[in-house]
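Working notes, beginning with the structure itself.
One chain of protein is taken out of this complex; the other chains stay put.
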Amino acid sequence: MSSVFLEDLDADTFAEYLSREGSTVIIPTGATEQHGPHMPLGVDAMLSAAIAASVAENIGALVAPVFAYGYKSQPRSGGGNHRLGTTSLRGVTMINLIEDVVSSFLAQGFQNVVVLNGHFENYQFVYEGLDCAVAQARKDGNAGRGMLLSYWDFVDETTLQSVFPDGFLGWDIEHGGVLETSLMLLLYPDKVDMSRVMDHPPAQLTNYDIFPEDPGRTPSSGCLSSAKAATAEKGQQLFEAVRGAVSSALVSELQLMAAPRKAN
Amino acid sequence: MSSVFLEDLDADTFAEYLSREGSTVIIPTGATEQHGPHMPLGVDAMLSAAIAASVAENIGALVAPVFAYGYKSQPRSGGGNHRLGTTSLRGVTMINLIEDVVSSFLAQGFQNVVVLNGHFENYQFVYEGLDCAVAQARKDGNAGRGMLLSYWDFVDETTLQSVFPDGFLGWDIEHGGVLETSLMLLLYPDKVDMSRVMDHPPAQLTNYDIFPEDPGRTPSSGCLSSAKAATAEKGQQLFEAVRGAVSSALVSELQLMAAPRKAN
Amino acid sequence: MSSVFLEDLDADTFAEYLSREGSTVIIPTGATEQHGPHMPLGVDAMLSAAIAASVAENIGALVAPVFAYGYKSQPRSGGGNHRLGTTSLRGVTMINLIEDVVSSFLAQGFQNVVVLNGHFENYQFVYEGLDCAVAQARKDGNAGRGMLLSYWDFVDETTLQSVFPDGFLGWDIEHGGVLETSLMLLLYPDKVDMSRVMDHPPAQLTNYDIFPEDPGRTPSSGCLSSAKAATAEKGQQLFEAVRGAVSSALVSELQLMAAPRKAN
Amino acid sequence: MSSVFLEDLDADTFAEYLSREGSTVIIPTGATEQHGPHMPLGVDAMLSAAIAASVAENIGALVAPVFAYGYKSQPRSGGGNHRLGTTSLRGVTMINLIEDVVSSFLAQGFQNVVVLNGHFENYQFVYEGLDCAVAQARKDGNAGRGMLLSYWDFVDETTLQSVFPDGFLGWDIEHGGVLETSLMLLLYPDKVDMSRVMDHPPAQLTNYDIFPEDPGRTPSSGCLSSAKAATAEKGQQLFEAVRGAVSSALVSELQLMAAPRKAN
Amino acid sequence: MSSVFLEDLDADTFAEYLSREGSTVIIPTGATEQHGPHMPLGVDAMLSAAIAASVAENIGALVAPVFAYGYKSQPRSGGGNHRLGTTSLRGVTMINLIEDVVSSFLAQGFQNVVVLNGHFENYQFVYEGLDCAVAQARKDGNAGRGMLLSYWDFVDETTLQSVFPDGFLGWDIEHGGVLETSLMLLLYPDKVDMSRVMDHPPAQLTNYDIFPEDPGRTPSSGCLSSAKAATAEKGQQLFEAVRGAVSSALVSELQLMAAPRKAN
Partner (left out) sequence: MSSVFLEDLDADTFAEYLSREGSTVIIPTGATEQHGPHMPLGVDAMLSAAIAASVAENIGALVAPVFAYGYKSQPRSGGGNHRLGTTSLRGVTMINLIEDVVSSFLAQGFQNVVVLNGHFENYQFVYEGLDCAVAQARKDGNAGRGMLLSYWDFVDETTLQSVFPDGFLGWDIEHGGVLETSLMLLLYPDKVDMSRVMDHPPAQLTNYDIFPEDPGRTPSSGCLSSAKAATAEKGQQLFEAVRGAVSSALVSELQLMAAPRKAN
């Protein structure tokens, strides 16, 4: 029962891990959201879980079960909540979900609880849940810490230029685009069908939101930019960049040892 | 991208499925909860997901991402919420989570939303969430239906006698016992270590609950009965019984065709 | 002003009681729910209050005002929430109600707060409210304890065989049946009209729930089994069994003295 | 089973009542709150229930189970929430409780739902619950109406002068004073002990509230004025005045027939 | 940057103020509510803010940004929530809003947090928010205090007789009447148009509330009494009376020095 995935550990092995100095759990947060005709609905959950596992192996952390449902998809970063397949939580549910799980991990004794986010729209609601959980834990005498990040924020400039040789237009339009598709090609090649990629120019997004959403503004592909240039090689570059940078940030921030400490 | 798992489908395939008569999604609900030294923390999620998938294949339904976190483990059915590894949600969070996801599926057009529960303590909170979601959907003119079951309630008397030849003592003490362990041996043999089973008499449970919990009353194994008699063969018997009975109930209740209609 | 009912005590007598070692309050929880044409809507509240009073006299506890409204009636244990007369609370309201009242009693100084439940569907929501109230009290330095039980779980095997000579089919179908009707005949004979009992076989319940409820599945009587065999004598047997067993459990669990200590 | 109390009716009798033109339920709302050394904790619930029953008989309405727990007692109208015996609900719980029960009665088909309040501090929270329930019912196509009153607001000037010959100082200081004690002497004489009345001048209340409460500002009696002048005769005068005026208001407002229409 | 308005202070000046003995913030609470054809929608916010500022200058306190939205207008004190221009919060939102802001001020170090209310219907919801915030602060070891008042409760008898020479009929019908209009004529003369005052007898209010509201019962002016007799001179009398009495109450209750201590 050797695994970085907490759900694969038996209770005794888990308890042994918890007693270590620097015990850290990484919670991947994704979504159930359409990602075009060429990728599955679970992309955000799959990628955040895979990256979390890879980082966890690097730094000797555990990975909690992924949050498979996320906050509502928004037209300016995900195509919108109206599209079939997109299955979302209200803001308050997302906040409470994070607050409960983080509170539970802190109460069990984790020194560090890290949320590794893979769905753009989750960030602020996860922030609020984490903030409330850690603030309450402090009042209760618990010294545990929290940390929150979105994995794409750790792609460095050099990798960006290499992956987007024609210029990088922003993470917001990467929904279903080269970033996610390349990572999927690397990590879950069976779940991508490049022949179904719809090639179109990047979506022209407004700098505001309207309610109710206007389905006509989301490209019919459901993606905000074309994934045509995606490759597993680019996925490898992105993955390495993210794994390294996130691992370094965690080690330095949370004072974990850099040497791998597998949870078994 | 042929799969019963909704998260594996691309948006177009998913939309095509939704347009069919009798479209049905099964949401497996589990927990992250200690299951003794011989089984992993994810047992409830793993079993509900596997059974849901098997039923879905039978009846042409889809399976939604499993709810990996559940309501608080209780001493009289799960060993208690105080044990390490047990990571739980408050009642209100569980209710809201179900309500949001079910509402979203109904709004997308599913005719039937089924929750297949694998964690004893979830039931009433899932009930409330489903009841609220369907009641609201009706007010909004949506004719979708909901259904809720715990898989062990579908084990018939004959199977019960075969699996528990010395007498069946009730599902409540089956936490970490023969039922769950046999099913895990069948479905996830790599995740069970029978050499670590702690053999002890069934827990003597009170017919009431106390607050705060008394850790001294939960067997040190964390299980409420011994899994020593568990075998993959018993798992097969249980699995077949449940798959058949749940499939029949769904087909007859939801008027699905019995013939398999794979989601692809 | 000698009474076990807290609502009948003046503030000074109440304060004097609170200062005693082992101060205990029992909160009866019932419902406003149809119980067929032969019994009143208040059965669950009436029975839980009467049993609580009897236990309180035995062990020197007080009885709080009964919770006259409960969680939604469910078809598999109460006939369903759609029937006229059934007046219910949402899950979150039930949780908060218990949490507030228990928190208030603990803050006033009760050493033990016991909920004696008389409505099947209340149990898990009361559990959650009690759990939250006691957990918070502990954080605030309050050492009070909570306890939760449903009275029928204290009927012993011998009594069961005597009351149900043809075999006992489970508490779930006892809604409006022999158990409740016998107790009502003993405790509130004026409120039962045996000539109106509708005699029918036990309801054939599914092992799952559907949403919305199907009124056609509840027997037209609103009861899940026939009360024809109910008698005051059976009520007496049941009442004695429950009073004795609950009193013993409370005394031993909460370390109260067995000798009656009337609240005056 | 002839009674104005809904909890005493069987389901068929109740259903028959509901089918009548002008079907009306009165919900009495009280509190569990200290009322000095001479009266029991349940005064507010007892009085609102008795007055509701009397009005219901007059106008052919039913009475729902009393709300025995109310919003926090305040120093300027009830002595304060810090005193032993005072057992209160948070504002949000009170709002939700009213909203659920009123919504349920409206959905069952009552044409009128009246809340007759007997605890000063409840009023605004009941108002909010009623407002939300009726507003939602309207959206759902339900034409039921709501009404809210506190019984003391129906004491006329003549009665006031007769009951308070030395001048009436305001309802706020009547907590545990002549009004409530006189009504209790009339309606529940066994529950009042006039020998324990603490005679003191009316409490000098500030025209503001402070947090936390200052226990030193509440008279040691827990009452805001002396009940020494209370008599059953005054109780009779007050009771007649309130019964008549409330009945008239309901008949004229809700267009009920004035002739008694007993619920059986 | 010398001002009693907290929003006008820079962070350093604010921090310096907070470090003083007796640091006090006054939160004015108003509403956005119709006040007839002769006064603007913001009357309650404008008056509470102006009075708070004047008191703050007197006693050396700061004034927080006004709460411009309040609880629902009620027919018996504000004309009702159905009228155009009246823009209101639900009870729970009002409670949470107060709780958050008061908690934040207490956590920053204010010794006293005063809410000066200018909208009748806010009072009980503000009370609940303040009570919860201060109770939690105490549990967290914070010794800050709260205080709550409505400004009109500080008008003395002499002023009342002078301003209402024909007799004062109660604050409830002063919505849009002489009190508010006179104060507006004094403090915001440009925002009052006396030529548009609709002169009519005081509204005949019922002593109960109905749901839904009956627009026909609110005078067409939207005011509950005529403002015809309003003058700036009466405004001056009222203003002086309130400023003096509120200042005295705060100084004596919160032990502030009477001498002005400007926040700069």
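In order of appearance the chains are A, B, C, D and E, and numbering begins at 1 in each one.
One rule holds for everything that comes next: contacts are C-beta pairs under 8 Å (C-beta built on N, C-alpha and C of every residue); 3 or more make two chains touch, one makes a residue touch a chain.
The shown structure was predicted, so the numbers you read here are calculated from the model rather than taken from an experiment.
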item: Candidates E:35, E:76, E:119 or E:145 - the one touching the absent chain; value: E:35
item: Selected from E:4, E:101 or E:187 as touching the chain missing from the view; value: E:101
item: Sole residue of E:26, E:45, E:61 or E:210 that reaches the chain not shown, by the stated touch rule; value: E:45
item: Contact with the hidden chain (one of E:4, E:26, E:51 or E:64); value: E:64
item: Positions on subunit E where the hidden chain makes contact; value: 1, 5-12, 14-15, 18, 32, 34-42, 45-46, 64-66, 68-69, 83-90, 92-93, 96-97, 100-101, 104-105, 108-109, 191, 193, 196, 222
item: Positions on subunit A where the hidden chain makes contact; value: 71-72, 74, 81, 90-92, 95, 121, 123-125, 127-128, 130-135, 138, 145-149, 153-154, 206-212, 249, 253
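One rule holds in what follows: only the chains that are shown with their structure count from here on.
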item: Averaged-CA centre spacing for the pair subunit C and subunit B, given as whole angstrom; value: 29
item: Distance between chain centroids, defined by C-alpha means - subunit A, subunit E (Å); value: 47
item: For subunit D, residues contacting two or more additional chains; value: 90, 92
